[in-house]
Structure formats: C-alpha cells, structure tokens
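Data first, discussion second: the structure below is written as structure tokens.
In this view, the complex is presented without one of its protein chains, the others remaining in place.
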Amino acid sequence: MKSSEIARTEHGRQFVLVFEVGDEVVQQLNSWCNERQITAARLTGIGGFSTATVAWFDWQAHEFREVRIAEQVELLAISGDIAEQDGKAAVHAHVVLGTRDGTTRGGHLIEGYVRPTLELIVDEVPAHLRRRYDPDTGLALIALEDSSRIR
Amino acid sequence: MKSSEIARTEHGRQFVLVFEVGDEVVQQLNSWCNERQITAARLTGIGGFSTATVAWFDWQAHEFREVRIAEQVELLAISGDIAEQDGKAAVHAHVVLGTRDGTTRGGHLIEGYVRPTLELIVDEVPAHLRRRYDPDTGLALIALEDSSRIR
Partner (left out) sequence: MKSSEIARTEHGRQFVLVFEVGDEVVQQLNSWCNERQITAARLTGIGGFSTATVAWFDWQAHEFREVRIAEQVELLAISGDIAEQDGKAAVHAHVVLGTRDGTTRGGHLIEGYVRPTLELIVDEVPAHLRRRYDPDTGLALIALEDSSRIR
C-alpha cells in the first residue's frame, strides 16, 4: 500500500491510499492510522477483493455473525470512519461487493484481500472521536461529548 | 441522536451525528436540519437498522413503490443530500442494507429505525440547493440556477 498526503488544513489532513494485490485492508489501515496518529477520520473508496469476510450484527445474541465471500468481487462501496478505541486507531468500515453475475453482497468489513487495486481517500476530521464500550449493545460505539466539540 | 459541530469554514459547517437505538433517521434528520437552518449539505455514514422502508421509483406510474425490510440489517452505505423544498430542509437519501446471509437490499430511504448505532457525517455545501416540483417526473428535483453559483 502506498499513501500520499495531498492536503493539510487547520481542519486536518487528506490522504490518497492505493493498495496492491494481496494487501489486507483492515489490518493495514489500522497500522497506517496508528503510525500517523490519525484518530478521527472518514474514508471512502472503490476497488476489488480476491476474498473477503463480512459480518452481520446479531442483535439477540449481541455478536457478529461472519459471512465468507470466497470469490473475486468488485468493491462497489466502502464507507467508514476511524475513531480511537482503547488508545489506538480503530477502523469501522462497511462494504458492498459485486459478484460475477452483478448481484451484490455486503456487511461490516472483517477482512478483505485487495485484487486488483483499492483506491481510498481518507479525510481527517477535526474532532476527538472516541469509542467506548456500550453495555447495552456489547459494542464499542462513538461517544460524543462536549470535549469532542471544536466550536 | 447527538450531534457535534466539528468544523466551520467560509464554505460551511461539518457535523458528526451519532444516533441511538430506536431513533428514526429521516424524521430526526429533517428536524435537525431545520433547527440549524441547514438547507444545502451532503451526508454519508454507516450503522444498522432494526427495520426500514425503502422505495423504488416506478417511472410508468410516476410514484414510489415501497418495500418493507422487517429484519435487523447492517446499513452498508447511506448517501444523500439536503436541499430546500417548500421553504424547509428536505433530506434525500439512498441506502444499501446487508442481511444476515450477506445479501443486500436497498432503495430510496423512507424510514429507518436505528439499531445498534448510526454514525453520520454531514457537510454543508456553500450553495443554495432548492428542489422544485418537476411536472415531467412528478418529483421535486434540484434546480440549479445562476443564483446557486457562488463564483
């Protein structure tokens, strides 16, 4: 994966990331955010995966159920945000995937192996986004507080 | 739903919105925009719904056909814009939803009940976006005019 910082304003940096064949997105994105101390951002992009694992949140059981997509797919949409969780950057991304016959799959992204490419744009947002464990859902959810308010 | 204004430039404000279990998105977003006098913006986000209603535009009949999604789904993508219609903010959003088996549904968002969370980013755009009734389609469409041109 190669990245390039393309803009820097008082409100944050903007990056373009281009992944290569075989790169696993979630792990590389988490590492990259931690290296650059990016703890609040949003991401969008398109590309393709050779295989991926997505998940669906089972509200009754309060846990994720994984679905394995073991085929080449177009990455039709990836949307997500980056927040701080337990002192580290944590990527939360959802994906929509397109198969050979034009039907689609998708879910919460657990892992995705890039093929042939993935083009992401990451925009820092000028807030302190922090995930906190939420006992009602069993999930780490973004907790907005006054401290996250810039103005 | 909690919101936090995270940036303000000459070109508009940027907000993070975090919805809670049971919140209905479309109605709350319309109210929130009207309270803050936001009449031109775009929104992106991810989350989950306990139930949702989406719609497909029937071109022959010139009306929307509703499809009810009566199950827990991942909100894989929500894209939309906010424009002024009849003097009030009107949200126009499309969603892609992921089910338990990784298949997807989607349409024009009529209503969606958040569960477990919904994380939205709303960016004001520095234009006057106004929807006007279009007799050819029977829809309120954004009418770009010279007056919407800033430079």
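Order of writing sets the chain letters: A and B. Residues in each chain are counted from 1.
To be clear about the criterion, contacts are C-beta pairs under 8 Å (C-beta built on N, C-alpha and C of every residue); 3 or more make two chains touch, one makes a residue touch a chain.
Please read these numbers as outputs of a predicted model, since none were measured by experiment.
Participant: Identify the residues of chain A touching the omitted chain, counting contacts across the whole complex.
Facilitator: Within chain A, the residues touching the omitted chain are 2-9, 14, 16, 18, 21, 44-46, 48, 50, 72-78, 96, 98-104, 115-117, 119, 121.
Participant: Over the whole complex, note the residues of chain B touching the chain we left out.
Facilitator: 11, 42, 44, 54-59, 65, 67, 69, 77, 79-81, 92-96, 103-108, 125-127, 129, 134, 136-137, 139, 141-144, 148-151
Assume only the chains that are shown with their structure count from here on.
Participant: With chain centres taken as the means of their Cα atoms, state the distance from chain A to chain B in Å.
Facilitator: Each chain's C-alpha centroid was found; their separation is 21 Å.
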